[in-house]
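With one protein chain withheld, the remaining protein chains of the complex are depicted in position.
Letters A, B, C, D, E, F and G name the chains as they come in the text, with residue numbers starting at 1 for each one.
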Amino acid sequence: MDRKELTEVLAAVEAGALSADEAAARLARAPFEDLGYAKPDLARGMRQGVGEVVYGEGKTASQIEGICRALTEGGQPRVLVTRVDEAKAASLAAALPAFAYRPEARLGIVGGLPAAPGAGRIVVAAAGTSDVPVAEEAAVTAEFLGNDVVRCYDVGVAGIHRLFACADELAQARVVVAVAGMEGALPSVVAGLVACPVVAVPTSVGYGASFGGVTALLAMLNSCASGVSVVNIDNGFGAGYQASLINHLGISPNR
Amino acid sequence: MDRKELTEVLAAVEAGALSADEAAARLARAPFEDLGYAKPDLARGMRQGVGEVVYGEGKTASQIEGICRALTEGGQPRVLVTRVDEAKAASLAAALPAFAYRPEARLGIVGGLPAAPGAGRIVVAAAGTSDVPVAEEAAVTAEFLGNDVVRCYDVGVAGIHRLFACADELAQARVVVAVAGMEGALPSVVAGLVACPVVAVPTSVGYGASFGGVTALLAMLNSCASGVSVVNIDNGFGAGYQASLINHLGISPNR
Amino acid sequence: MDRKELTEVLAAVEAGALSADEAAARLARAPFEDLGYAKPDLARGMRQGVGEVVYGEGKTASQIEGICRALTEGGQPRVLVTRVDEAKAASLAAALPAFAYRPEARLGIVGGLPAAPGAGRIVVAAAGTSDVPVAEEAAVTAEFLGNDVVRCYDVGVAGIHRLFACADELAQARVVVAVAGMEGALPSVVAGLVACPVVAVPTSVGYGASFGGVTALLAMLNSCASGVSVVNIDNGFGAGYQASLINHLGISPNR
Amino acid sequence: MDRKELTEVLAAVEAGALSADEAAARLARAPFEDLGYAKPDLARGMRQGVGEVVYGEGKTASQIEGICRALTEGGQPRVLVTRVDEAKAASLAAALPAFAYRPEARLGIVGGLPAAPGAGRIVVAAAGTSDVPVAEEAAVTAEFLGNDVVRCYDVGVAGIHRLFACADELAQARVVVAVAGMEGALPSVVAGLVACPVVAVPTSVGYGASFGGVTALLAMLNSCASGVSVVNIDNGFGAGYQASLINHLGISPNR
Amino acid sequence: MDRKELTEVLAAVEAGALSADEAAARLARAPFEDLGYAKPDLARGMRQGVGEVVYGEGKTASQIEGICRALTEGGQPRVLVTRVDEAKAASLAAALPAFAYRPEARLGIVGGLPAAPGAGRIVVAAAGTSDVPVAEEAAVTAEFLGNDVVRCYDVGVAGIHRLFACADELAQARVVVAVAGMEGALPSVVAGLVACPVVAVPTSVGYGASFGGVTALLAMLNSCASGVSVVNIDNGFGAGYQASLINHLGISPNR
Amino acid sequence: MDRKELTEVLAAVEAGALSADEAAARLARAPFEDLGYAKPDLARGMRQGVGEVVYGEGKTASQIEGICRALTEGGQPRVLVTRVDEAKAASLAAALPAFAYRPEARLGIVGGLPAAPGAGRIVVAAAGTSDVPVAEEAAVTAEFLGNDVVRCYDVGVAGIHRLFACADELAQARVVVAVAGMEGALPSVVAGLVACPVVAVPTSVGYGASFGGVTALLAMLNSCASGVSVVNIDNGFGAGYQASLINHLGISPNR
Amino acid sequence: MDRKELTEVLAAVEAGALSADEAAARLARAPFEDLGYAKPDLARGMRQGVGEVVYGEGKTASQIEGICRALTEGGQPRVLVTRVDEAKAASLAAALPAFAYRPEARLGIVGGLPAAPGAGRIVVAAAGTSDVPVAEEAAVTAEFLGNDVVRCYDVGVAGIHRLFACADELAQARVVVAVAGMEGALPSVVAGLVACPVVAVPTSVGYGASFGGVTALLAMLNSCASGVSVVNIDNGFGAGYQASLINHLGISPNR
Partner (left out) sequence: MDRKELTEVLAAVEAGALSADEAAARLARAPFEDLGYAKPDLARGMRQGVGEVVYGEGKTASQIEGICRALTEGGQPRVLVTRVDEAKAASLAAALPAFAYRPEARLGIVGGLPAAPGAGRIVVAAAGTSDVPVAEEAAVTAEFLGNDVVRCYDVGVAGIHRLFACADELAQARVVVAVAGMEGALPSVVAGLVACPVVAVPTSVGYGASFGGVTALLAMLNSCASGVSVVNIDNGFGAGYQASLINHLGISPNR
């Protein structure tokens, strides 16, 4: 609850347009609906510029359905649902006409992608074929949020000429999302080549001492290149979201 | 070495202005000077928009001096040196007239801060008094790189009204650097309040099961709020650098 | 075996009402029944004010049945069984007429909840929808032990206005159980708002670097707010039990 | 900022006694003073019943002095400073006449302990002689907060008859703080003997695979006894504070 | 290959009874049979007093069968096979007439237990019902190796009077095997009560921060009681074997 | 992209045989084919002496098929595919006539093993029967790459005479691959006996505190014997590949 | 407090020789003296056959002195103090005439070693020169407790012939204490050669991934050889104590 909203409500009270009790109730209650098991945030779009996103893991299909309905009925035009498996996707598709499933990214989308072409240019680079699902989660998230996305996949550092073949795409990027498992070296090399921010995503690809992505995570946090920040293991959504926030900074210059 | 540089050299060869051997030599040798113990990157400013920064830990004062000289003689107007302790700072101040020390941030600066006011608005928020040295490393780095920085310190979540008192500053930020040790909850709360990217910096402040900052690091990586990416423990420099890259995206719209 | 019991038995021996051998045997043998695979503690209610609770994991349905029978035949009016899955619940319901199952909390209850309204006021707050099963384990345990419980779910710190909407409930709490996965920041924020003890429960909700709840556990142990103590990951039972002990302190003032 | 305060301010606005701008300013600014490096919370006593405590580690003596002055000048009668080493204690004693040092607990106290006898009964039990400093931090904190404290030291489980010799003290406790390093078994045994809550404090006493207290911490979190909750390694202060909150629940029955 | 065997072979060579080449071959080849996938040690009984034991995990039923045949045909009267699941047990029972299965201990036995009563007295104590399978692995192993075993189960420290009820058995033990999961406190308490060696076995019983037995393992390694040594998590076999070696020391006094 | 290739292309440009644009395109594009989900490296054999190997885990059978086709159609005579399970192997065998499966090593081979006998002598030693699958991955990989391989299995250190029986084979080895799980001691003992390099492979064989091979990995990294280097847990392929590189050094003396 | 003592006291009460109150007091109080900071166990020798040992770390010299005085005045003829550094040793030597210091083992001894030759035969084997301090702690402890000790040092597995040169000593051992850092392989090899129990002691010798002895500890817990149990890192005392308990089993056959 930021100070501006507070001031507006207080001004209404001062002007006699609102009683104190009503004001207190409104301030406490307004921005969400209470479903018991969840309190979907109906005002996030207003507050943060991006509508509420639903984390699908650990929720039943009917809980997800209930939250999506609350959000769309509350006026949110499009809803993104992350970490949706095939079974939940089938249930949701049956229950919600506007639901579409992107299996390669495990994402559900209610209300479709934005029609207009996305702004700016985000490059999503992935080190290996096995990293593609996480990379797609990042790429589709960024598209959902209104960005123009270019994919460069299987450009890991063991055959570095493959990365150099993407030099044009990298040179035009405003943000790069760099996705890698195993030793997680891709973001360091990319950050040494570009002049824009790199959002690094470690993946759980690997075995043995990769520890489910911990090695890649640690490597990225210790990057000797400047301009790298990191999200959680396999968090393609988080990287796509952060890249979108960054990309929109220059586009909305009056911020 | 990006494709554009390669094409220019090749064009010169094609035009007869350059022999093949000379071209190969130039491509391999140009962008650095070899001091034996180090190869300062003289072309980083041209390639990445920001000059080479010197990581001071594990280098002797005379090695740092040598690298700074190579960079300034190579044309880099200002050099930032990180993780400089008091003793090295004294040696460097004696050896390099243009050297200044910022002890609260353990930073050395050759050539001074930019004269003109910085662009945009970066807020550096710190959870506690003990986190201030890391926060200062981020703040001074961002100022060195030409940004306008606002500091909000001691705004940890245990007394959340203190954070809300910074609501105006947060609302005007283009990027927030959120610095915290212990349970590292500050970035999650901040990211729920603002609409811009948050760069989270865990610090080694704490004891026992804080494990030198690992707890704060893990908490930040698992933030339930979107729009948070993370740098290494105590890496104030990295956060300030990344925040600067992000902040400059909107300012240089022709990128 | 506390000193008071010892003194009573010794007094009986001194008075000639009990032989020494009988006394030794009684002291060693009395408070449990030996089923071979288990020794249900028939005297716990007398000794600790709360009857024996059965940890259901790693026991077969028939072992649980045997222990429940021994306890109820030994005079314990109600038995709580934790971590009961659906299959064991079905077996137990068939074997024990007084058995009821609470699937949302994975708890089995023999002999029903107390009829009279519970004492005091315990608030169980959960950060997200996925944390609800653990929160329910805490809430139903506390109800079983005779407490009045209020639930505030999906009040995680990323949308902190949802927590503030529970301000009335929090203000009236005598104990708060705060349940969260991921970065586990909820207990810190709650403890900064209330004047009563907070029992924090980390959950295994999350992925990647949440390490099955370890991140939330560590964050809670490092809370910068005072008045937080922590139980094991997903240990809703333990939190409900501890909250009940605390809540009953004021109610039984003659302790 | 709880709803009650908000309602009062709003009522004043509604009554015309306060302008909206003044109200917003008051809500945001009131409860702390801004020293730049710290924002001491002047209203914590009002909000949480216990005044602000100063975490001494990572702060300079002059920062601690400044915070103590701000708090006492802001009306807080007594200030507790934790983790104060000998050198800082000497500086503080020179600067603040009301400062007293308790070296065995590394605590500094401004304004003295409460004159009246403490309420209730808290037992602080420690497993070994090496655990005494942490136990003293808990005990003196509880005394500072107005509790009657009994100490039972060197009662580790390897010679369990020593613990049984404290049976009378344990039987009369309203809360037990159980302090142990190494294998951390004391809280489990104590919680099996008493009917009140146990707050467990792992210490860093030990070597090798004690990992600076991690083993004791993990053992306490996995206690097979009910009624145990845990604080951070060596966090005697946190345990004393939590025990005091619990102990005061029954004493202030109108809560 | 110890020096005594070497000397005997060398003596035979010196006496002309054995050529040098034959001697070298015998020394290198004698004590095992090579099945390609395994080299069963036919001379272990002669060398170490106990025949080869087969670790069943990670071997197919037919590999186990082959090894058992090689050992029994090589003259070993009884073979113990550890970590045999139900399916392998069925295959082995069909293939080897002398095979018997002890499912509660996951042990297979070829050739039966020794007929004569075992020597000495080993007590196997287990903290909880869920620890019984590991305790049985220890107990049956010790019986297989010719020891008299007494079982004391469900004697965990949370109800310490149950352990005291086993005082007679503990007082007569020559070795105690103490088995516990969760916080693993049982061996410390037992070792404080008895005058004989304690072999501690951590189990993977528990959840959350028990980390599959690591907490119990660490607690046992840090026991504040003397006379405790530890084996791997869930290694009931290893504890039973070590207890048997210790128990037989006094019985074979001419060692 | 090494300097020699660069010089050749540049020479062609200088000679007028190649335009600058064509040269840039060739340098960037030549060495791989872009399948979208993968970029098979068609020039690895030329660049590194060994053709591209396909990591089968995390790829679908049809992705593996596509990559194998691209490589063989690109002129690579034989393709090795690692970590292929039974199901993928069946699909690949149906799709690719030249595909053969080695289930004991989880390897797929397109185009068969080299016909001529391998060079040099690599010994693959495995500590136990359960380590054989990883050992076979190493052995078959080395055979695929043109080496003569000798296997010594079940030679773990607990019966060290079995290792000594392989003394002849070890004495003739040019490289030893030493494979072990559990405590991972085999490479240390082997390296103390031989005069050639040892490549150590930890396996995930074990339970409890073996932590899926971490214990063996750490032990091998800490070998007190010189001449040991280590690959990832269960990475039989990597060890076979490295051993082959080493073995071929002496055979191709003009390198 | 074992049942036998309890029965005796009870019998005295039954016979009228003791009042109930006196009996309760005696049972609770008897076996230790309360120094405030410590409760030295005066009856341990009676109860466990070995007198109280003082863990010197984390205690001041004057605390150690007080405990030693209480024990010797309580009738304990000899006192062992572990982990005594040079400074504390000097203080203790000045304060206690009977104090002697063994710097190579960091042990203090009050009252001297037993005069008569020790019983049985314990071999202490150490892998390297750097492990000698821990090995000496084990050896001197065992000598203090009345055992005959043979030392075999620098017999690590990288030059295994040095271990074989100790074959005679190993063959005559009743217990072996095997001490090693780094990869900790010595106990496995020893246990494969001998027929008696091996007590393994990991040391903190090593660097990097030895993690202060954790690697050696884990390796020893995962020994593929039977008959190995393990104590904490650097716990030479614990190993010597356990070896002594084992060794005395056969010597006191009437147990």
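We take it that contacts are C-beta pairs under 8 Å (C-beta built on N, C-alpha and C of every residue); 3 or more make two chains touch, one makes a residue touch a chain.
Since the model is a prediction, treat every value here as computed from it, not as a measurement.
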- request: For the chain that's not shown, point to the residue among A:V110, A:V189, A:V231 or A:L249 touching it.
  value: A:V189
Field: Of A:S210, A:N232 or A:N247, the one touching the omitted chain in the full complex
entry: A:S210
Statement: Residue list for subunit B contacting the dropped chain reads 1, 28-29, 31-32, 36-39, 41, 44, 55, 57-59, 63, 83, 202, 204, 212-214, 217, 232-235
Statement: Residue positions on subunit F contacting the omitted chain are 1-4, 47-50, 53, 164, 167-168, 170-171, 174-175, 192-197, 199, 217, 221-222, 226-232, 237-239, 241-242, 245-247, 249-253, 255
Query: What subunit A residues would touch the chain not displayed?
result: 127-128, 156-160, 182-185, 188-189, 191-193, 206, 208-211, 214-216, 218-226
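Throughout what follows, only the chains that are shown with their structure count from here on.
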Pair from E-F, B-F or E-G with over half of its contact pairs in common with A-B: E-G
Task: Using mean C-alpha positions as chain centres, tell me how far subunit D is from subunit G in Å, no decimals.
output: 38
- request: Can you check how far apart subunit A and subunit E are, centre to centre, with Cα atoms defining each centre and the answer in Å?
  value: 54
Message: If a residue has to touch 2 or more other chains to count, which residues of subunit A qualify?
response: 1, 3, 28, 164, 167, 217, 232
